[in-house]
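Below is one structure; the comments refer to it alone.
Every protein chain of the complex appears in place save one, which is left out.
In this document, chain identifiers A, B and C correspond to the written order of the chains, with residue numbering beginning at 1 in each.
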Amino acid sequence: MLTLVTIALLAAMGMALIRAIKGPTVYDRILASNTFSTKTVLMISVLGFLTGESEVYLDIALMYALVGFIVTVAVLKVSEFGDLGQSRPDSGENRQ
Amino acid sequence: MSQALDMLSVLLLFFGVLFILVGSIGLLRMPDVFTRMHAAGITDTIGAAAIILGLMLVAGWTIVLIKLLIVLLFLMLLNPTACHALARAAVHGIRSPWQGESEQQQ
Amino acid sequence: MLRLLILFSLTIVLWIALSGHFDPFLLSLGLLSAATVTLVSHRMGIIDAEGQPLGLIPGLLRYAPWLAKEMVRACIDVAWRITRPSLPIQPTIIRVPANQQTVPGRVSFANSITLTPGTISLDVLEKEIEVHALTTESAADLKSGEMGKRVEHLESG
Partner (left out) sequence: MIELINIVLLGLLVITALAAIRLHDLFAVTIMFGIYSLLAAAVFVVLDAVDVAFTEAAVGVGISTILMLATIGLVGRQEKPPSHRPLLPLVVVIVTGAALVYGTFDMPPFAAPDAPVQQHVAPRYLEQSPHEIGIPNVVTAVLASYRGYDTLGELTVIFTAGVGVLVLLGFRRRRSHMADSPEEES
């Protein structure tokens, strides 16, 4: 069963990659990379159970869940404001 | 009892796989970024939750269970937030969501 | 001060849950890192009522099962629509009244909308939430206002 899950996740990753390559807008690519990171988290968790070392693997999965979120937010920030808001601590308000 | 748990875990994993695949197909089929977000939402919420719950049933009462629980909690908290941020940015950037074939501009 | 203590104990619990070691040397390292995190968060000024919505927790425990049930129901519906060859979707944008009193309450409502497949919150306004719905049915479902009422209920504890 775990093998089946891994294969399905690989297929789903491939489909998300197709969407990331095809675009057409930049938001499609961000969406694809976001679900891609969710799928990577799931795959690392499942791989941990396949190899029987899930304790260490789950730490990585956890880290990916957090880092993926940070990256998505950073990418969105650049796409909306043009940069990461360096030297502009109140960038959320003054560019509306 | 453990037989029943195994059955339940296989069932959950199966539904997780089903929803992840359907969500990915939706990601390819849907006409614009907002509708694609709905499809990706299936993968990111129910699919991920079902797979992690299934793995939790396999894990038993160990530290792995706690870690899986934390992963699930983070996914459930962060995914809607990221999705909302993306939707908001896309509304500002695109302006006109796809409203069906008749009103489509291009 | 109480919030500082809560954050400190939460980080310690998280450290133990993630490591699983009870060696005195390692435990002291964990205490040290928890103290550093608390100190840094204090200096950043992010420890406030918004960061620790303690009043919501008992309500959330009652709300979560209902939300999970709704999610599964909506999910099956959306999944069915994706697999149809004709792709029967009618995307609409609606505005749902959000009568929650506090900011964490409104955030929970908006996040619940996004968590339920078929609806995504686009923008959170003063008294309303702008929602993109995949089908007219899911839009009508949200308009009936049951989710909003339950979140208001959650707020009052």
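We adopt the following convention: a residue touches a chain if its C-beta (ideal position, glycine included) is under 8 Å from a C-beta of that chain, and two chains touch if they have at least 3 such contacts.
What you see is a predicted model, and the numbers here were worked out from it, not measured in a lab.
Asks: Considering all chains of the complex, which shown ones does the missing chain contact?
Replies: Looking at the complete complex, the unshown chain comes into contact with A, C.
Asks: Please give every residue of chain A in contact with the chain that is not shown.
Replies: On the chain A side, contact with the omitted chain comes from 3, 6-7, 10, 13-14, 17, 20-21, 23, 26, 29-30, 32-33, 36-37, 40, 43-44, 47, 50-51, 53, 56-57, 59-60, 63-64, 67-68, 70-71, 74-75, 77-79, 82-84, 86-88.
Asks: Across the whole complex, list the residues on chain C that are touched by the chain not included here.
Replies: Touch with the absent chain occurs at residues 21, 23, 25-26.
Definition applied: only the chains that are shown with their structure count from here on.
Asks: Counting contact pairs per chain pair, which pair wins?
Replies: Max contact pairs: A-B.
Asks: Please report how many Å separate the Cα centroid of chain A from that of chain B, as a whole number.
Replies: Spacing between the chain centres: roughly 12 Å.
Asks: Can you give the whole-Å distance between the Cα centres of chain A and chain C?
Replies: Roughly 19 Å, centre to centre.
Asks: Whole-Å distance, chain B centre to chain C centre, using C-alpha means?
Replies: That pair's centroid distance is 15 Å.
Asks: Of all residues in chain A, which are in touch with two or more distinct other chains?
Replies: 55, 59, 62
Asks: Among the residues of chain B, pick out those that touch two or more other chains and give their numbers.
Replies: 23, 25, 37, 63, 67, 70, 79, 81, 83
Asks: What residues of chain B sit close enough to touch chain A in their complex?
Replies: 10, 13-14, 16-17, 20-21, 23-25, 27-28, 33, 36-37, 40, 43-44, 47-48, 51-52, 55, 58-59, 63-64, 67-68, 70-71, 74-75, 78-79, 81-83, 85-86, 89-90, 92-94
Asks: Which part of chain C faces chain B closely enough to touch in the complex?
Replies: So the residues of chain C in touch with chain B come to 14, 17-18, 20, 71-72, 75, 78-79, 82-83, 87, 89-93, 110-111, 114-115, 117-123, 132, 134.
Asks: Report the residues of chain A in contact with chain B in the complex, numbered from low to high.
Replies: Chain A residues touching chain B: 1-2, 4-5, 8-9, 11-12, 15-16, 18-19, 25-28, 30-32, 34-35, 38-39, 41-42, 45-46, 49, 54-55, 58-59, 61-62, 65-66, 68-69, 72-73, 76, 79-80.
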